[in-house]
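The structure appears below as structure tokens.
Excluded from the complex is one protein chain; the other protein chains are retained at their positions.
Per-chain numbering from 1; labels A and B assigned in written order.
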Amino acid sequence: MCLAVPMRITALDGFRATIAVEGLEQECSIMLVPGAGIGDYVLVHAGFAISVIDEAEAQETYDLIREIDAFDEGDDGAAGDDAERDGGADRAPDDGSAGGDDCR
Amino acid sequence: MTAADDLACLAAELREEAGPGLTFMEVCGTHTMAIARYGLRQLLPEGVRLVSGPGCPVCVTAMADLDRVLALARLPEVTLVTFGDLIRVPASRGTLAEERAAGADVRVVYSPSDAVRIAAAEPKRQVVFAGIGFETTAPTTAAALLEARAAGLTNFSMLSLHKTMPLPLRALLDLGETPVSGFLLPGHVSVITGTACYEFLAREYGIAGVVAGFEARDVLEALLMLVRQSEPEIAIQYTRAVRPEGNVVAQRLLEQVFEPSDADWRGLGVISGSGLALRAEFADADAARRFAVDPGPTLEPPGCRCGEVLRGVTDPADCALFGARCTPEDPVGACMVSSEGACAARYRYRGLDDA
Partner (left out) sequence: MPEHRVTDRILLGHGSGGKLYRDLVKDIFVTAFANPVLERLDDAAALAPTGRIAFTTDAHVVQPLKFPGGDIGRLSVAGTVNDLATAAARPLALAAAFVIEEGFAVAELRAVCASMAATAREADVPIVTGDTKVVERGAADGLFITTTGVGEIVVAHDLGSAAVRDGDAVILSGGVGDHAVAILAARGEFDFRADVRSDCAPLWGLVEAAVEAARTQGGEEAVRFLRDPTRGGLTTVLAELTEESGLGIEVEEQAIPVSPAVRSVCDLLGYDPLTLANEGKMVLVTAAETADAVVAAVRATTYGRDARRIGFVTAAHPGRVALRTPFGTRRVLDMPIGELLPRIC
């Protein structure tokens, strides 16, 4: 447990927040994270924001995820190539995140 | 570096640094799902075994409790509102989906607030919300309860089947059935609880725990952190979302609305203090008190070994029903129904002759 999705607060009216991510927009309550503000990324579970996410760290993860998800328009459509996909993958992720591992 | 490279790098470090005979247990259904979805077991070195513990709130709900939910749904004045997760779970005599087909008013929602909206829109119906989930979800149902109160709704009530995390870990360890080298601790439950509640694992049992996120790299990074610990301690890999103190507002809300109670865990039996029951001042919103229902006799499906699977004692493939009598299309036990149940997740690996 449990499914929670990071989304950005784009509007706020009391505890009623409008949140958005990549082509999706909805509302949630920020009653559990009353200090959250417009522009913050929050983790949303069952219609409630449960945590404010550290943006710098989040960005790094999302870059990795979105790069995985992105499909390259310029691709000739041949899957099964041994070469890695190109789509922006050569960008080095931000430094200074948790984990203490050396894989960078 | 690409994401695939990044993961390969983490996997390589794990291979290099992990000793033999390590068993790590994850106790969160969403971790079970993520591990299956990304095929992470295929990246682990020989000496590292990942087992599933009692982390799926649907799977650990006792049969008697499920029967109670169905009994409520059968009441003609009741609109039973639930998360999608419960709809197909087999109770003693059928599922909520079957009750709905037989005429019960059963509705699926994404948020407990939607249940409150239904109650407001349909004042003649008795709207009962089935509250399952751990500490991640309980604050949201608590908030919904307060919303209903603030709106003066008298037709909204909930059946709390909520359970809390740390105690079953203690119960599991005390059973002494599986040696656990470390725990992958639940990422989103910990957003709420913080990490203090897990300290006893290291202090009293000498077992390490790392709070992990849900992306593939989060899990591998957390395993690496576990492997690297020289002294067992509780650490956070999922630092972008989890703080050691947790979400204090949510914790206060839980204390305001709920109190610890006994809870019946499939596979572990009754663990005192591990459930969340509505406090006396919210008795009017407690479906258990508002409706007298007879759930009928409890029938455990014969041959079902969900309990052992949930304790990490039995691998799903070792259950005689697995893949034969018990499949995702026709499940016997909860572990096969829930997409994050250990059996359902394990089922996805059968047939591929790979590592």
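The definition used in the following text is that a residue touches a chain if its C-beta (ideal position, glycine included) is under 8 Å from a C-beta of that chain, and two chains touch if they have at least 3 such contacts.
Keep in mind it's a predicted model, so treat the numbers as computed, not measured.
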Touch with the missing chain holds, among B:58, B:91, B:250 or B:276, for B:58
Where the complex has a chain not shown, which of B:36, B:51, B:257 or B:271 is the residue touching it? B:36
Quick one: which of B:52, B:79, B:137 or B:237 touches the chain that's been left out? B:137
Out of B:174, B:294 or B:329, the sole contact with the unshown chain comes from B:329
Could you please point out the chain A residues that touch the chain left off the display? 1-3, 5, 21-27, 44-46, 66, 68-69, 71, 73, 75-80, 85
Across the whole complex, list the residues on chain B that are touched by the chain not included here. 3-4, 7-8, 29-30, 36-40, 42-43, 56-58, 83-85, 87-88, 97, 108-110, 114, 133, 137, 216, 328-329, 338-340, 347-354
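Keep in mind that, in the parts below, only the chains that are shown with their structure count from here on.
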Using mean C-alpha positions as chain centres, tell me how far chain A is from chain B in Å, no decimals. 24
Chain B residues touching chain A - in the complex, by the definition given at the top: 1-6, 9-10, 13, 28-30, 55-57, 83, 110-114, 133-134, 136-137, 139-140, 143, 186, 188-189, 191-192, 213, 215, 217-218, 221, 224-225, 228, 236-237, 239-243, 247, 249-250, 253, 340
Give the list of chain A residues in touch with chain B in this complex. 1-4, 28-29, 31-34, 43, 45-48, 50-51, 53-54, 57-58, 61, 64-65, 67-68, 84-85, 89-90, 92-93, 97-104
